[in-house]
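This is the structure I want to talk about, given as structure tokens.
Removed: one protein chain of the complex. Kept in place: all other protein chains.
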Amino acid sequence: MMGIITNTKSEDILGELTQHRSMSAVPFGCRYRLIDFPLSNMVNSGIKNIAVVMTNKSRALLDHLNSGKEWSLDRKSEGLFLLPSASPRLFQKKNKFDLKDLWENFDYLQRARQKYVVLSGNNVIFNGNYQKGLQYHKEKGADVTLYYKEEGAHNLSPGSFNYFEVKENGRVTSIHSCPSKTENNQVSLETIILERSLLMEIVKLAADTGNWDLGDVLLDNINELKVFGYPFKGYAGKINSLVSYFRHSMELLQPQVQQELFFANGPIYTKIKDGPPVKYTETAETANILAGSGCYIEGKVENSLLFRGVAVGRGSLIRKSIIMQNSIIEENVVLENVILDKDVFVRKGTVLKGEEGKPVVIGKRTVI
Amino acid sequence: MMGIITNTKSEDILGELTQHRSMSAVPFGCRYRLIDFPLSNMVNSGIKNIAVVMTNKSRALLDHLNSGKEWSLDRKSEGLFLLPSASPRLFQKKNKFDLKDLWENFDYLQRARQKYVVLSGNNVIFNGNYQKGLQYHKEKGADVTLYYKEEGAHNLSPGSFNYFEVKENGRVTSIHSCPSKTENNQVSLETIILERSLLMEIVKLAADTGNWDLGDVLLDNINELKVFGYPFKGYAGKINSLVSYFRHSMELLQPQVQQELFFANGPIYTKIKDGPPVKYTETAETANILAGSGCYIEGKVENSLLFRGVAVGRGSLIRKSIIMQNSIIEENVVLENVILDKDVFVRKGTVLKGEEGKPVVIGKRTVI
Amino acid sequence: MARKEWIAMLLAGGQGSRLGMLTRNIAKPAVPFAGKYRIIDFSLSNCTYSAIDTVGVLTQYKPLLLHSYIGIGSAWDLNLEGGGLYILPPYVGEKGGIWYKGTANAVYQNIDFIEYFDPRFVLIISGDHIYKMDYSLMLEYHKDKNAEATIAVIEVPWEEASRFGIMICGENGAVLDFAEKPKKPRSNLASMGVYIFNWDILKEYLFLDEEDPLSENDFGKNVIPRLLKDKRKVYAYPFKGYWKDVGTIESYYTANMDLLKPLPEMDLFDDTIKIYSKPSVLPPHYIGSGGGVKNSLVPDGCVILGQVERSVLFPGVYVGEGSYVKDSILLPNVKIERESIIWRSIIGENTTIGSRVKVGLKSDKYFNQEALTVLGDGIIVPDGVEIEQGASIKSWQREEAKIS
Partner (left out) sequence: MARKEWIAMLLAGGQGSRLGMLTRNIAKPAVPFAGKYRIIDFSLSNCTYSAIDTVGVLTQYKPLLLHSYIGIGSAWDLNLEGGGLYILPPYVGEKGGIWYKGTANAVYQNIDFIEYFDPRFVLIISGDHIYKMDYSLMLEYHKDKNAEATIAVIEVPWEEASRFGIMICGENGAVLDFAEKPKKPRSNLASMGVYIFNWDILKEYLFLDEEDPLSENDFGKNVIPRLLKDKRKVYAYPFKGYWKDVGTIESYYTANMDLLKPLPEMDLFDDTIKIYSKPSVLPPHYIGSGGGVKNSLVPDGCVILGQVERSVLFPGVYVGEGSYVKDSILLPNVKIERESIIWRSIIGENTTIGSRVKVGLKSDKYFNQEALTVLGDGIIVPDGVEIEQGASIKSWQREEAKIS
């Protein structure tokens, strides 16, 4: 099996967070970036030939992936391939799986030796072994297998590939943008298993017809192709709005979610930073927090996520917030329902509160 | 000192050879790509912070550079940075040093810690230690130091940064596109040393004025800035046409050139291919050839360059030609003044001759 | 190959037997320190900072973990073309094999290795010390003084001087005399075990030392005194800053606790000399709603549901609800179940402590109320037991504690 991580074009959905970076590079879970999840799943599934589609805002992503060493992909034979995008500057809200990117890199597909491909979006977080999906794919005699999870009707941003209708025998009968029920919706996990030869056929078809959206192609051929849904049982999240980003971040504060997301099928690899352990001083107070390495905590932090290298000054209070890498919070600051992007500096005494569940986002390198 | 390898936009000058790859990735010297020369020079000069500007045709380059491991740049601290280009699809014939690319990556320049920068084009081949240029730069009290070599009037394709006028004291008084004399022209080696702070000032100026060409900016300020020329003494080549590509390739058949280009200031690093040694069979005949690893030679080869993994069948005759990686030449073929790009397959009995010094180029993966 | 300016030889073969249970399965340089590091990280990171591109690491005692930890030195950016990090265990030659006898003999047996790089200077360091040091400044000093050997020294409190190798120096820094652990120290300048030699001089003295049947083949005990006896140009380089030989359980404990001071002398958050280590792939640490951490170091992979105060935790530590850890060091993957109390203890790697356990609480048996309690690696302590202060437990034996 080979792996391809595609490029979500509708990147503005995370606002500030995707202003200067691609969706793949959005920080998540105190030390990761979104791409770490599909990429680690691939590595943990024994996949050794992995391609990542880039955009023009790829520098953060390139820095992050670098040699692929952290994922044991700095190999002589196969390893990590970075594919240029066909339309790096176009933000097409609709195309979740833009086949044009694969057409641009068709020779890479041609030269691969693997029989099967797992295609993954870059905005789904779960910890799963794709070999299980492949086994299901084979057992069902499927042409295409789509990962989904059952959940209630959360608000997902529009997209052609959001929800499935899955019959009892596992057959997918419809793919659509909005939930049809209030409960037990089959939410797409943007993860597709199929044979490489079929994928190439589909890409050629797209090039001939100009219909570049994989979701549309599948829906058009939902009767001709044996499309099956694979129900993923563990914790899974789909980040396609700031609200869902915040919600899934906060869910990480549940030990059960930590267990399912960080350990279930193998570790999640990420880029190394050589920070020291977190230092909590005599004045630190903490309850229900997740923190990456290198933080220096002198204040009070509750129900929050601290990325690597964050400093919280004495007398400050951080609640229900996400503080990204190397942000510095001076003394007597109050933050509540706030997301600070990387390298934000918050001056003494600042008070900033967002609405419950709808956090204020402060852009990278801002001083407030 | 930090290093930046810029991106020559006028890439169509090598025709077929730059159809599917950026200039940086053009194969040269049986096992290298053009970028290996400036990149290895930087490494051999002790530079540990190196950035390479990409284009949309970067896949070959990305595959080649990969982790930077071959250049000992797979480091935790600094190492190799891939910078997205500001205008990946625009082929501007004129801009040799497009400052827009640096503006796009201005924060990278800002965050660097090094005092000096060496900027290099991606189409100059020589083996030099930039510390020597830096020493010259300091001795002269220069603001900007430009590498050049003295040579006759070869035909260089138009470019704003081709020739200098250098006074006896080393001061550069003019920069222009065409040679002014028949002999002893000061040909630009597309290599510039200056302080990072000055480079940042120049980039900001370019952003303000819209004049993005570094050559123009320098020429406009040739009296205000202390611009000096550093005469490089060893073998050097500037590849900016198919003719110059072919000529410099053929010059590699001189042992003196091999010595100066492959050994003088350190080894030239390149991507590893694990091919076996070249096998010459009982029927092989060879005179004046340079060959990369993994070739299988049963025929007659003269005055030619064979890249890695080339096969030459029995009874075939290859003269004054460049055969790139993994091309296969069957029996009784005659090739003369020919460049075969990668993976070309030449059927039995084919005869193909180009004009003296103006080789026929056969594109990648062609079957003839 | 061009001649190298200098290379480093890092002595990492010692057992560190006074570290007791901490070195039962690993060499001293591999002992975890400061929440996420191993002791050898400090010397290796100093090399990186000092831009030494060639480091030979001499190993001998239980080196498996050390070898796989160090690898080719990528964690310290020492995987370099034309140089790099080399692990040098003892080996068998045509005449059989000889284990490293002393520090000088270990280097003697690797003369061929050094000759290959043909350096002008050789830096000798050990993997046993906690300090941040720019060796390149010492090399400059060595060259300025036109010395043949330079020894880094640090001022120690006079009352402790008799525990060290003490240098008596002239005004210009020349070493006049040397006394190993003198009863009546004439100076408080202690040798840090960091030496720079001109390679030709070192080689000469390694051969001389090897020929001496009475020598213990040790740098401090034999080579340096011989250089002084021969009136060689030996200088002392005065180092300012934090330096600690964590040679005993007590000094190991103190060095860890030193990091918790409001302004620690060894500041891990100061990036001037950054300490690198081989990374783990653990997730961020979690502190539960009922958890609280004060004045402590907590690395990745910990889950803290109880209270932790003035302690150093290592990756993967779990502290269950209602448990209380104070003044302690919990090594990697220690698990403390519910409602247990740990005080002034060092708990070894992978040890699990059940619920309602008390470790290190005072007892009448010990007069020294400062005594540390030490539990070894991989012990499982059942629910409800008490382990008295000062106990040192290798494996779980019922008689060593009473069920409360």
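Per-chain numbering from 1; labels A, B and C assigned in written order.
What we mean here is this: contacts are C-beta pairs under 8 Å (C-beta built on N, C-alpha and C of every residue); 3 or more make two chains touch, one makes a residue touch a chain.
For clarity, every value in this text was computed on a predicted model and none was experimentally measured.
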Note = Of the chains on display, those the missing one touches are A, B, C
Key: Residue among C:G71, C:P182 or C:P264 that touches the chain left out of view   = C:G71
Query = Which residue, C:A30, C:L88 or C:L372, contacts the hidden chain when the whole complex is considered?
reply = C:L88
Note = The listed residue (C:P63, C:P185, C:G354 or C:G376) that touches the chain absent from the view is C:P63
Query = For chain C, which residues reach the chain that was dropped from this view?
reply = 13, 15, 24, 59-64, 67-68, 71-72, 74, 81, 84, 86-94, 96-97, 99, 112-113, 281
Query = Which chain A residues touch the hidden chain?
reply = 43, 71-72, 74-77, 269
Key: Missing-partner contacts on chain B, residue numbers   = 29-31, 69-70, 253, 255, 258, 262-263, 267-270, 272, 274, 276-294, 296, 305-306
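Here, only the chains that are shown with their structure count from here on.
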Request  = Could you tell me which chain lies farthest from chain C when each chain's centre is the average position of its Cα atoms?
outcome  = B
Message = Applying the contact rule given earlier, which two chains have the most C-beta pairs between them?
response = A-C
Remark   = Note: chain B sits from chain A at a C-alpha centroid distance in Å of 38
Key: Centre distance in Å when chain B and chain C are each reduced to the mean of their C-alpha atoms   = 48
Ask   = Mind pulling the chain C residues that touch 2 or more other chains?
value = 74, 274, 276
Ask   = By residue number and range, which residues of chain B touch two or more other chains?
value = 74, 76
